[in-house]
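A short worksheet on the structure shown next.
As you look at this complex, bear in mind that one protein chain is not there, while each of the others sits in place.
Chain IDs A and B follow the sequence of writing; residue 1 opens each chain.
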Amino acid sequence: MDFQLALLIDAVVAGLLLGGFYAAVTAGITIAFGILDIVNIAHPAFIILGSYIAYIVNTSFGIDPILVSILMLPAFYALGAAVYQVYYLSFEKRGQDALRGLAFFFGLLFITEVGLILTFGVDYRYVNAAYIGGTVQLGPMNLPLRMLVPFVVSMILIGALQYFLARTFTGRAIMAVAQDQFALRLMAADPVRIKRIAFGISIGVAAMAGAFLIVIQPVEPSVGREYIGRVFAICVLGGMGSLPGTVIAAMLLGVVESITSTFYGPSWAPAVAFGFLLLTLAFRPAGILGR
Amino acid sequence: MRSWTFFLIAAAVGAVVFFGAHLVVQNDYVYFAGYTVLQFVVLATAWNILGGYCGYVNFGSAAFFALGAYSTVALHKLAPMPIPVLILIGGIVSGVVGLGMGYLTLRLRGAFFAIATLALAVVLQTLIVNWDYVGGSRGAYVIRPATMQILGFTINYITYLFLVMLTLAVLAITAARAIERSRLGFGFATIRDDELAAEASGVPTLRLKLIATTLSGGLMGMAGAPFPYYIGFLEPSSAFGLAYAVNSIAMPMIGGTTMWAGPLIGALLLGTLQQIATVTISSAVNLLIVGLLLVVFVIIAPKGIVGLVQDRRRARQKP
Partner (left out) sequence: MSEPLLRIEGLSKRFGGFVALDSVDLEVQPGERLGLIGPNGSGKSTLVNCICGTLQNEVGSVRFQGKALDGMSAHERTHIGLARSFQLPRPFASMTLMDNVRIPLIYTVQARAGAQRTLAGLDVRCRELLAMVGLDGKARQWPRDLTQVEMRKLELARAVAAEPKLLIADESMAGLSHSEIDDILALLLRLNEQQGITVILIEHIMSAVMSFSQRLAVLVSGRKIADGEPADVVNDPEVVRAYLGQ
């Protein structure tokens, strides 16, 4: 087979796997920004925090990072609910301009990153699990398990979230919170409570994605910055607030990034997501699936 | 007009006092530290023109700053030029980038603009890292002359840089103050308050937002232009440093965003604090302090120090 073609196919497959993981990283922001209209630019900070918790638990007790991601979900849910409560009381309730809300999240992002640097330094940290380093042979291709496992878990997570939002009472209330406060009142649901739950879920999912991240690659505190552009690019491109749209946009971005770093070198990859974002905002703010 | 003359005199007096204090302490470090503080005065004032007056958050201050710095590096390799010329060019480059980005994103909601500015920083950093002419990821050396001739006097080059930054700071504040009291300033405030009502009153909101983005970006580029000479060795990670992004937001927010004095107070306070903390503790810790102060202030004192003072004064008037 043609060498270039083989490279391309490899890059596409790797991009799809990466994209699946990106979908999990973005799912939280799809809920927070897309549905609740909370511009949580600190989202990546919670992802990296999740990575470090997975790292600590994994190196101290040898627990599998994917299992850790599920175990730490309640703690991060509570953290998210608490952050929303502060946000609500300080900004939403007072009708404070968006300016200060943004600065608040920017401060959180910053504090987390610097806090992690002070605690752990800027060295890359990684986890140990049986499957890291293993591969699966699929036809002519070698699929690394460190990519495949996070991909599969991410897809399960997204599926579960979609089921929750579409089929459960609370999930529907969350979807309604953005569109129709009136319908929400008919459902006898308290909007603030619903938003608190949704934001808690958003942060919980972010932390889980963080555990997947450290399976895929070693992590250091400033890695989170690369994800700011990615998550917002995917969220906007996916049409804001739609999980299926998020998955499609995430895979698209994953493939383009993967091809770029295969053919032009990895140092260009960060610009891809941001370029995507700028172009989307400029020309297609309603997203690929939008009107 | 009279208030103008008064202001210019006040600015000159302030400058002389500041400069005089540095002459008394015969130590080059003071110039280095003073330069950094003044650079933050310019950055904070520039950020506030868009952020404080119009209500549009720019997270990409570092990008505009670095653009100015890197246009100096690029020009320095081409042909040596006097610093004021470099400042002008750096300002134009950053201003044009600000205008272009504003044009692409300012028609959308404010949140999108904020996110796009985050994006801009990373795109530009990637471009610079991959651009070998300006040193790429390895960085570039810019040799600083030892001395400088001004009006027949021979002065230390760092003293010269300090004076340049001082002039720039006074200029930035003068511009901000002039905007506040002009038609433009009124227009900016309507954008911050309510864009729909502004349009209905005849305010061309998009045009004013573009003016603000261009001015703000341009001033940041001007602050960055002399930086390579100051630092001597410029690498992407220092030009795009986190400190610029967080400080240029934190300083106006803590000082107060509705008035030119806010960013000035915030920058002098936080800038000096950081100079002290960097020497006595560590630079990571002082950034953490800035982040914490930012969060505490936006929650507890949303109007900043200027707002606290104004409220107190008002409370005293109306017992």
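Going forward, a contact is a pair of C-beta atoms (placed from the backbone, for glycine too) under 8 Å apart; a residue touches a chain by one contact, two chains touch by 3 or more.
Please read all numbers here as calculations on a predicted model, not as lab measurements.
Asks: Counting contacts across the entire complex, name the shown chains the missing chain touches.
Replies: B
Asks: Which is it among B:Asn58, B:Ser71, B:Gln125 or B:Thr205 that touches the chain not included here?
Replies: B:Thr205
Asks: Which residue among B:Leu78, B:Ala146 or B:Leu196 touches the omitted chain?
Replies: Checking the options B:Leu78, B:Ala146 or B:Leu196, the one contacting the hidden chain is B:Leu196.
Asks: List the chain B residues touching the unshown chain?
Replies: So the residues of chain B touching the unseen chain are 181, 183, 186-187, 189-190, 192-194, 196-206, 258.
Here, only the chains that are shown with their structure count from here on.
Asks: Could you tell me the distance, in whole angstrom, between the mean C-alpha positions of chain A and chain B?
Replies: Roughly 32 Å, centre to centre.
Asks: Would you pull the chain B residues touching chain A in the complex into a rising list?
Replies: On the chain B side, the touching residues are 51, 55, 57, 59, 101, 104-105, 108, 110-112, 114-116, 118-120, 122-123, 125-127, 129-130, 137, 192, 242, 246, 249-250, 253, 257, 284-285, 287-288, 290-292, 294-295, 298-299, 302.
Asks: Where on chain A is chain B touching in the complex?
Replies: Answer in residue numbers: 33, 39, 41, 86, 90, 96-100, 102-104, 106-108, 110-111, 113-115, 117-118, 225-226, 228-229, 232-233, 236, 265, 267-268, 270-271, 273-275, 277-278, 281-282, 285.
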